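Apart from one protein chain that is not included, each protein chain of the complex appears where it belongs.
Right after this comes chain A.
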Amino acid sequence: MVLVKVEEEKMHVSGGRKACVLFISRFLLFFSLQTFEKLLIANRGEIACRVIKTCKKMGIKTVAIHSDVDANAVHVKMADEAVCVGPAPTGKSYLNMDAIMEVIKKTRAQAVHPGYGFLSENKEFARRLASEGVTFIGPDTHAIQAMGDKIESKLLAKNAKVNTIPGFDGVFELLSNCSPLLGYPVMIKASAGGGGKGMRIAWDDEETREGFRFSSQEAASSFGDDRLLIEKFIDNPRHIEIQVLADKHGNALWLNERECSIQRRNQKVVEEAPSTFLDPETRRAMGEQAVALAKAVKYSSAGTVEFLVDSSKNFYFLEMNTRLQVEHPVTECITGLDLVQEMIRVAKGYPLRHKQADIPINGWAVECRVYAEDPYKSFGLPSIGKLSQYQEPLHVPSVRVDSGIQQGSDISIYYDPMISKLITYGSNRAEALKRMEEALDNYVIRGVAHNISLLREVIVHPRFVQGDISTKFLPEVYPDGFKGHKLTDLERRELLATAASLYVAEQLRSQRFLGTPRIPIAKSKRSSWELSVRLGDGNYPIAVSKDGSSFSVEVDGMKLNVTSEWNLASPLLSVTVDGTQRTIQRLSRNASGDTRIQFLGTVYKLQILTKVAAELSKYMPEKAAEDTSSILRSPMPGAVVAVSVKPGDTVSEGQEICVIEAMKMQNSMIAAKTGKVKAVHCKAGDTVGEGDLLVELE
């Protein structure tokens, strides 16, 4: 549904060619029906849902695989068939090749789309599929293998005349004189590496020697392969990648670039297409080199060639990803292509249906990766839990949300904590960013921590808006870690006025009873309220007076006019303060006046009391918080079925620590906080009584 909307939008943008595109796409839609009858998606979550959507459009039946905990997942419901392939841990389910091959046989799926991650770049899986005569939607084994090895891919790139980072190729032996040839700093990498493992930066000879020793040890233990390579380290680079699409007939296209420089811990957070940094010449040069590389490895399907680009627009080949990328929707938005559809067509053996000249850049698209994680802890530590409320901002125009979860879904420890990819597009970057702001404000996610606050801060940050970004953006802009939005005086007044108005609206509503009571209700004639609101360390006296349906609020000696519909049940509240309209979310409130409001993406804690109550609250005792979170006691008598942790393990809040069986029911005991396990006082098979100490955290 969303995809169709995207295409229509693009057509609209391209204006004059609309009729023509419409004709071609209808013709091709018919044509593309002749691909596969049934396709298995060897993945989960949003990407599985994404692939299923295109399959539905193409009239292909779909088979989903899932682990036991995913039995109720969205991708399982969307697919025509679904088969369980094992228990929750990925090694036993989504990476379980034997089980998946079994499902393919049983369901007679003709092709497999691997999505990203899991088995998407596994040459063994591709080989096994080929031997069974099942089509792998992706490049052939040779290309996967060639590009999966950092040394080999670099050699190939060099031969294809692709710019590579100066360095030593092939197996690197420690040479104390290697670095002068490159100039410091240098980067030492494991050849088989990935995910930052076995990677080190050295700034002089001494560090090079040390780095070599550590990296080779790490590489040997992590990958069973201690080969290293050393190359010039590009400081402060941008991460820009070129999407390529190639068929089995030697044709290849480049579908423009994606800028993915906003990263934390080598994981992308915000991506966009096109990049503000590239001029048409650089773009073409990068595109042509990417296509040259694709052709050199006889690549077919969609792939991505990643480059590092330095400040003088020199670009260097980094690696090639032989799969569909997470951030592919931004390319789809600006080109109007459905990459999954193209991949399926190409896999069936059809030639590409576009020429390089057909590939447009229509407008601008931005993608934010919405994660279930706490951005206040090193830009994002995973959070788990149940999505008690969830509502995507699809009512905002030009928004696409790729997600694989819904209200009630569990975000578990077993899988990637990504909630969704939020994509907005517009005729230019400013428009796309404005819509992103609106979309983030209108996104309702309750029950787990999420990184909306960080995303919103990034996209409105002056440096980002100007396009002055690099892979160091987050640590540079937030050297002391992310602390949430910093309110200006005006914003603080707006927040206080909104919170105070909400409080009064709530108070007024609680006096409205329906029906005719036996004892008449004393109607309050009150039209003004004196409140005291605590926000952060400050206490603010606020006067509210009712003025028809709006409130006149006095904060810091300034009068603000607050209007809204005051629908107190809606998760989203549209509030206008002195003419500025904002969408805010009241996350919680209680009788004691504690209120949490999401305002400009960041959650603020406030306490709203009447002036009298606030004055009296000075006499209330200060209470030291009692910490029971670091010990876990058995809440009931029963038998310990399993203990999932051992001393020294790090557990996150909400993670299962052990399982106790009582009344033939298994009860999962969870950690009340994130921390290290200090001691475990029980083992599987033990019988425990109520109140027995099970596990201590540090």
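Quick notes
Assume a contact is a pair of C-beta atoms (placed from the backbone, for glycine too) under 8 Å apart; a residue touches a chain by one contact, two chains touch by 3 or more; residues count from 1.
In the analysis below, contacts and distances are computed from a predicted model.
Per the UniProt record, the absent chain's protein name among "Propionyl-CoA carboxylase beta chain, mitochondrial", "Metaxin", "THUMP domain-containing protein 2 isoform X3" or "Guanine nucleotide-binding protein subunit gamma" is "Propionyl-CoA carboxylase beta chain, mitochondrial". Of A:T282, A:N314, A:S378 or A:Q407, it is A:Q407 that touches the chain left out of the display.
Interface note for the absent chain: among A:G211, A:G593 or A:G654, the touching residue is A:G593.
Only one of A:S221, A:N236 or A:N567 touches the chain withheld from this view, namely A:N567. Where chain A meets the omitted chain, the residues involved are 68, 71-72, 386-388, 406-409, 509-515, 517-519, 521-524, 526, 567-570, 590-593, 609, 612-613, 615-617, 619-621, 623, 635-636, 661-668.
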